[in-house]
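Before I ask anything, here is the structure I am working with.
Note that this complex is displayed minus one protein chain, with the remaining chains in position.
Each chain gets a letter, A, B, C and D, in the order it is written, and its residues are counted from 1.
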Amino acid sequence: MLTILFDGIAYGMVLFVLACGLSVTMGLMNFVNLAHGAFAMLGGYVTVLLMQRLGLPFLASLPAAFLAAALAGIVLERLVYRPMYAKSHLDQVMFSIGLVFMAVAGTDWLLGSSQQIIQLPRWLQGRFYVLGVGIGYYRLFVIGICGLLAVALQWGFAKTRFGSRLRAAVDDARVARGLGIPVNRLFALTFALGSGLAGLGGALGIELMGLDPTFPLKFMIYFLIVVTVGGTSTITGPFLAAMLLGVADVMGKYLVPQAGAFIIYALMVILLLLRPEGLFARART
Amino acid sequence: MSELLRIEGLSAGYGDALVLFDVALSLDEGRSLALLGRNGVGKTTLVNTIIGVTRRRAGRITFADADISTATPEQRAHAGIGWVPQERNIFKSLTVVENLTAVARPGPWTTERVFRMFPRLAERKSNLGNQLSGGEQQMLAIGRALMLNPRLLLLDEPTEGLAPIIVEELLAALKTLFRDEGLAAIVIEQHARTILELTDTAIVLERGRVVLADDSAALLREPARLERHLGLSAAA
Amino acid sequence: MTFRRTVLKGFMAGALAVTLGCAAQAQEVVKVGLILPMTGPFASTGRQIEAAVKLFLAQSGATHGGKRLEVILKDDTGNADATRRIAQELVVNDKVAVLAGFGLTPLAMATAPIATQAKIPQIVMAAATASITEASPFIVRTSFTLPQASEPMADWAWSNGIKRVFTVVTDYGPGIDAETSFANKFKAAGGTVESVRVPLRNPDFAPFLQRVSEAKPDALFVFVPSGIGAQFMKQFVERGLDKAGVKLIGPGDVVDDDILNGMGDVAIGAITTHHYSAKHDSAANQAFVKAFEAANPGVRPNFMAVGGYDGMRLIAEALKATNGDASGEKLIAAMKGASWESPRGPITIDPATRDIIQNIYVRRTEKVGSDLFNIEFATIPQVKDPVKARK
Amino acid sequence: MSAVLQTFNLVKTFGGITATDDVTFSLEKGARHALIGPNGAGKTTFVNLLTGVLRPTSGRVSLVGQDITGLSREARVKRGVARTFQINQLFRTMTPLEMISLVTAERLGRGMRLFQRLDADGEAIAETADILARFKLEDIMDQRIATLPYGKQRQIEIAAAFAARPSVLLLDEPAAGVPEAERRELLETVAALPDDVSVLLIEHDMDIIFRFATRITVLVNGRVLTEGEPAVVARDAAVKQAYLGEAAHV
Partner (left out) sequence: MSGTVLEQHVRQSLRRARRWHPAELAFWLLAAASFALFPTRFLILNEIAILALFALSLDLILGYAGIVSLGHAAFLGMGAYSAGLLAKYVTADPLAGLAFGMATSALLGLLTSPLVLRGTDLTRLMITLGVALILYEVANSLAWLTGGADGLQGITMAPIFGTFDFDIFGRTAYLYSLLVLFILFLIARRIVNSPFGLSLRGIRDNQLRAAASGVPVPWRLAAIYALSAAYAGAAGALLAQTTQFVSLDVFDFHRSADLMLVLIIGGAGYLYGGLIGAIAFKFLQDAIATFTPQYWMFWIGLFLVLFVLGGRELIHGAIKALVARFPERGASS
């Protein structure tokens, strides 16, 4: 039972790293970017290619996954996302679904449609037992990395000047601009950071969620659930939402396997009905 | 004294609605201007247009010899305009200190100096913006604008809705800023007489137009002129 | 590899376009509508079969029984409505004489009424639910059925000292087939079985494997569609089930040749019963594997490929037998009882059920050199689909 | 004269802030009553309480003697309380004709008729035509509202409220944002409202107040500071102080 809880936490942690970038960009620019998962996929494939083709160790490929996705984020933000900010949510949804389609088909064309597999270093394989609770090394590693990231993000968001400027911009972009905070530049940086984190999440998630060209479509709904349930104005909201989702999903399948994915969708609908602004959102201004 | 701000032929509004018509004014370095008028005549719109968050339809705004008519709000802020918006708009998820540091630009104004000016704020350093009282929020909004080390301060109804004792404290602070620091400022105020005592000049807006412009002292001497534009008598 | 493959694909697409272009004038052409999932989660199935079909035509030439076989490839994305519509279009517009492909059970089932109505043979090259061939008298199967592959496993398990088995199968037709056929047979032999079904769209096996881990069975019987086997294997090992002494058994889908090599050492030791291994020891198979890998560098043929290869051969042989008469009834009649030495071993189309009769092999996954293979160590000869055989 | 719309000890608090503080108010039949007050005096809250957007914390609202405190917005409109908004709230993709037709159809209870043809409803057409003529919208009735000049839009705002045939009409700064050139026409429209409609005017513009209002209520900090005829209120020392801010005592 505790083992399952542990598994759920690891799953939720990866979901958080994957989705947190989306939540901040959504809160900051009110921009719905369904193509977020494409950056995650990019990170995943960078890892796979580096490990398979260049023989790089797993650990070394993780930063590369982050950098590649972040770079792609910067470039795409500059080139194609900018004109979309002023458009309606519906247009943004259409536009980013288009990008997802292109990413899915493009990846398939370049790298084939099969599931990608990586070989973890030996020290990350297997598991050990503490008081009868089985703990997988890799899941522990994931929890460690994502936990550190979550703490670092929370610290960066709460304690640095960048973070306070970002929060100011999310609170009230109009006044923030009037007081000299360069909202657009902040956004570009955040977008890059969020994309990079998605890339890292994609790399870490290969083992837990698999990786194939349909990844951005398969997990789009999960990301959206994390963001809408967690709200878009904090780091803790999406974090708790991701944990809730991860644990509920894994526990649900364990306890009532026949109900399958039903549980998380029902949970989402109920939560959104109770708290339309997100579970942990502050009151609107 | 050199001219700091010059506005010519300015028309502006929000969306389709046009609020300001052909407004012109000029302000020299170190001088303060009271912006008077009844509710809804366009005072806030004028201030918001100077900082650049409305829809400008026509006219020119020159600040420190540069045309900023089409500049973004960020650029105007960096050029040296400090804005205290009408609703104060404290960043509610930032602490008092963060509200100050988030916008800070180099110059003589620092958090310490703001806290010296408003000791109440110093006591609430680590409170979040939305945990402050109205008066504290107003002090923070002013302090926040000062952290940009501006050459021109825009104050939109700094005393609105505040208790008399707080109003006095604020007015004292403004007096220091205007008189001792020599900071140029435009102040919107409903209570005309109070503010005229602090400012050098004043203009009165009516239905989006400047209908009166004179020295503050001159207006104070002739209350009838004021009352005609601000009081409850028919203007025409 | 991928770039070369892509170029090849481009070439094929071009060739396809040309053949389509001259289809109108060719009286002597017999068209085969090949409907496969070329995109989506089951795309690998489509790719394998497509490659094998092309290989067969390249090897044996396009002309059989005086007619030139021409293949029209369509992607149904694994969506049954699309399969059905495409099949109907192929029949009505392109006047195909044979429908072939069908990556998944629902896709084959959805098309069955078309085959019946149009009286056109429907060659099922992949889908493996037992009941498919009963959906239309025009369906012939060259892949396998899951009961066919699963029941022998029950025998093997019981006679090798396994008493308690936990089954984990994907929750759709083939999975349920595998589960029930194995469980019934194994219980009949005296064993005990616990079961859990995994949804078709499922990102994480952890919770299901955890249940297995707590049940501590002698063996875990698994069926997942080809493609996600790797993930399953890794999590099986990660959860320490191998070390806990749980044997991994099942039909061969989970150690699909296509992805086996990528799984790494986690797959070693799995015992599976299946009809084909790329390491099947026969001259026919060695030639097949060699030619396949030459045409598709870096891709190892799997049981899907062999289904496609034999399916195409079945069409060619039937056409030869009818002397080029492509009418559906004639072709079906010719296919019934057809028999030859396939890369997988001797096969026969059961004249009664139109399903395939073939050897089932018990294999162990082992490392040969640096590569992983399923090494056959026992053979159950000439297995009929047990579900239909019992009727 | 008799009261049409009345409030009794109306209180509305938001958290710790009292936005409407014990307001007892009465709008007489056929009145032209102005409601004024400095920013933040609670005028908007008061209007929202009258129209049913907000529910009072305590106190009552009544319309011709009947309690309407618990009624929804739509129900109050049906009973005869209509309003305009300070910022235009128009059906911008429609034509004036369509917008007025909509309000008329709702008033006549046609709203759930799924198969009724708009051009086959003589009663609705007559009423729509009447409103269009009254507000001088005939010439522009087929143009998209979004493309019309702001003054015209303001006029449609009033026409749409009037089309609900209210007994009480709340006008929230009817001339706000209207350019000088279009102002005259708009004010004529307000002047031409029939006498049997009681008008509550929320205004800052003294021109308009002195031109139309026969009575003024001054709201300060959510309370009624004073009420009376315009000339009297204008001379009131407390009002002067509220507006000009002489000394800081109350």
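In this section, a residue touches a chain if its C-beta (ideal position, glycine included) is under 8 Å from a C-beta of that chain, and two chains touch if they have at least 3 such contacts.
If you're wondering where the values come from, they're calculated on a predicted model, not measured in any experiment.
Within the full complex, the chain left out of the display contacts the shown chains A, C, D.
Contact with the omitted chain, checked across D:Val23, D:Leu148 or D:Ala161, is made by D:Ala161. The omitted chain makes contact with just one of the residues D:Val77, D:Leu219 or D:Val233: D:Val77. Listed residues A:Leu2, A:Leu54, A:Val75 or A:Met102: the one in touch with the omitted chain is A:Met102.
Taking the complete complex into account, residues 9, 13, 17, 38-39, 43, 73-75, 79-81, 84-85, 88-89, 91-93, 105-106, 109-110, 113-114, 117-118, 129, 135, 171-173, 199-200 of chain C touch the chain not shown.
One chain of the complex is left out; on chain D, the residues touching it are 51, 72-74, 77-78, 82-83, 85, 89-95, 97-99, 101-103, 105-107, 110-119, 121, 124-126, 128-130, 132-133, 138, 141-142, 160-161, 163-164.
For chain A, the residues touching the chain absent from view are 32, 80, 83-84, 87, 89-91, 93-95, 97-106, 108-109, 221, 224-225, 228, 258-262, 265-266, 268-269, 272-273, 276-277.
Quick note on the criterion: only the chains that are shown with their structure count from here on.
If chain A is ignored, touching splits the remaining chains into B, D | C. Chains making contact with chain C as well as with chain D: none in this assembly. Put simply, the chain farthest from chain A by mean CA position is D. Work out the mean CA point of chain A and of chain B, and you get 43 Å between them. Work out the mean CA point of chain B and of chain C, and you get 77 Å between them.
Measuring from the averaged C-alpha position of chain A to that of chain D gives a distance of 50 Å. Chain contacts in this assembly form an open path, with each chain touching only its neighbours along a single line.
Per the touch definition, chain A reaches chain C in the complex via residues 3-4, 7, 11, 105, 108-117, 119, 125-127, 134, 136, 138-139, 207-210, 212, 214, 218-219, 249-254, 257-258, 260-261. Residue ranges on chain B touching chain A, taken from their complex, read 51-53, 72-74, 76-78, 82-83, 85, 89, 91-94, 98-99, 101-103, 105, 144-145, 148. By the touch criterion stated above, chain B contacts chain D in their complex at residues 13, 16-19, 21, 38-41, 157, 160-161, 164, 167-168, 189-194, 207, 226-227, 230-236.
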